[in-house]
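Removed from the display is one protein chain of the complex; every other protein chain stays in position.
Order as written gives the chain letters A and B; numbering starts at 1 within each chain.
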Amino acid sequence: MTDVLRRVGMTLGLPIVLFAAWWFASAGSTDFFFPPLSRILDSLVEEWFGPRLAADVLPSLLRLTAGYLVAAVGSVALGVLIGTSRTVRGLLEPVLEFFRAIPPPVLVPIFMLIFGIGDGMKIIVIAFGCMWPILLNTVEGVRAVDSVLSDTARTYGITGAARLRRLVLPSASPQIFAGLRQGLSVAIILMVISELFAAENGLGFAVVQAQRSFAIAETWAGVLMLGLLGFLLALLFRVVENRQLAWYHGLRRAQRSS
Amino acid sequence: MLDVRGIKKVYEGKGRTVEAVRDLTFSVDQGELVCIVGPSGSGKTTLLKIMSGLLSPTEGEVLIEGKKVDGPPPGMAVVFQEYGRSLFPWMTVRENVELPLKQKKLPADRRRQLIDDSLAAVGLAEAHTAYPWQLSGGMQQRVAIARAVAYEPQVLLMDEPFAAVDAQTRADLEDLIRDLWHKFRVTTLFVTHDIDEAVYLGQRVLILSSSPTVVRQDLAIDLPDARDQLTTRSSPRFAELRAQVYSQIHRPKEESATAGASRPLAAGPSGGPA
Partner (left out) sequence: MEGKPARSTSALDRIPGGPGGTVDAGAAPDGPAPSARSGGRRIPQSVLGLLGLVGLVLLIEILPRIGVLPRRYFPPSSEIGSALLDQVGRAEFWQAVGDTLQGWALGLAIAAVAGVVLGILIGSSRLTLELTASTIEFLRPIPSVALIPIAVLLFGTDIESKLLLVVYASFWQVLIQVLYGVQDVDPVAHDTARAYGLGRWARVRYLTWPTALPYVMTGLRLAAAVALILAVTSELVIGNPGLGTLLATAQSSGAIAATYAIVVVTGILGVLVNVGFRAVERRALSWHASQRGDIPV
């Protein structure tokens, strides 16, 4: 019991202190740029969890999901193809490294040019930007399939599609997930950035509108909303990863304690 | 049953070639338990990979029931030394055993029976739902053996399966192999570098020389069929056989070069059925 209490205290202690500090420090604030936290929270509840949830947050999330899924599926498929062949890998690795090194947001102006400013452009920007970490990690994971495991599969006649499903993908999954995690952060960044240039809705668009019209409390609330979204998506990702990679975490623990 | 004819394997690296196996010929009869013993560098692993179709020989051929091996043959199971790397860590013990059976497209109830029987036979009836990495090394190797047995192979190859487990576990596993062999009568080839293990386990021991690799002697083990760690290992005949294998392995190099030229298949006092 005391252990549970201690854990709760440890988890909530600092956040509560920080929140209280912000609350009281900003309570009577007349500083134009730092409105009281109470007003920010009002705006968060009224605006962001009110009409803007369907009007702005939802479209952003849909574009994010579409772009991210396209990138995830495409990159894993492509990564398996590239990773399986030594020659293809050698041929493409520097090219892929180069594409990964390009800061993804610089592609927004170019993609705007080519694909216009609609949802399609934003989805393509998100997909194109976040595919590189997923692709490169998949290639690496597929390359590193253990040789003994691979021989075992061969001797038991596990080849072709079965080999892919039972051996290659599970074996590469820790790295694929590492790539997917990096890709998710990039996708969120691009979701916001793609809405900053030209858009009629979306979280990024709405926050910048608020900032340009000097609706300060609403701007802060939008920033909080973005932060909350990033946090929740990371949490969701972790839940999925922990389920899918339970075997891997167990294996690592077993190796470390031996 | 299993015929190895004039196997030679040469690796070509950067400007240098290595002859891992020079000229190996032997055969194994249906239901035999044969041990292959040789020092490290004697190409044991290369030989095993060639027999299992994972590697193609530079010269010669391997036949199983008269059929030439190119690529892993369907009726063969291999147990590798590296148990930690030969079980799928993302599958439970049961799933590991079941996967090859699924691949063979066996019906579900047949699969269930084979899995239950084989896991019980290796003493892991309670461990179905565990993951391999939750088990000790010896238990992991038991899972790999159960998987091989459940596969109902014509030929079972084992590549130094106990080289990485502790001595007590090793003795238990050796007895397990004898038991399983009595029970299922699978033609078994057991590769090891441990002389005692080879003599204790085998009906026949093939002694390999280190590079260039040839069969130096094909020795029949005339120990009684019922063996146990204590009496068998302390019997005078065991000591004799052991000493014989030892002296063959540690025979000076020059001698081996000349002996190697004249394929010394029946050189021993009790040449096996070559």
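Everything below uses one rule, namely that a contact is a pair of C-beta atoms (placed from the backbone, for glycine too) under 8 Å apart; a residue touches a chain by one contact, two chains touch by 3 or more.
Since the structure is predicted, the reported quantities are computational estimates derived from the model, not experimental observations.
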Among B:E12, B:D109 or B:D222, which one is in touch with the chain left out? B:E12
Which listed residue (B:V165, B:I221 or B:L241) would be found touching the missing chain in the intact complex? B:V165
Cross-chain touch to the chain not pictured, restricted to B:R111, B:R178, B:H193 or B:R227, is B:H193
By the contact criterion defined above, which parts of chain A meet the unshown chain? Give residue numbers in ascending order. 10-15, 18, 33, 87, 90-95, 97-110, 112-114, 133, 137, 140-141, 144, 146-147, 149, 171-175, 178, 181-182, 185-186, 188-189, 192-193, 196, 204, 207-208, 210-211, 216, 219-220, 222-223, 226-227, 230-231, 233-235, 248, 251, 255, 258
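In this text, only the chains that are shown with their structure count from here on.
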Inter-centroid spacing, chain B versus chain A (mean Cα positions, whole Å): 49
Touching chain B in the complex: which residues of chain A? 146-149, 151-152, 154-158, 162, 166-167, 170-171, 173, 247-248, 250-251, 254-255
So, in the complex, the side of chain B touching chain A is made of residues 49, 52-54, 72, 74, 76-78, 80, 82, 85-86, 88-91, 99-100, 103-104, 131, 133-134, 151
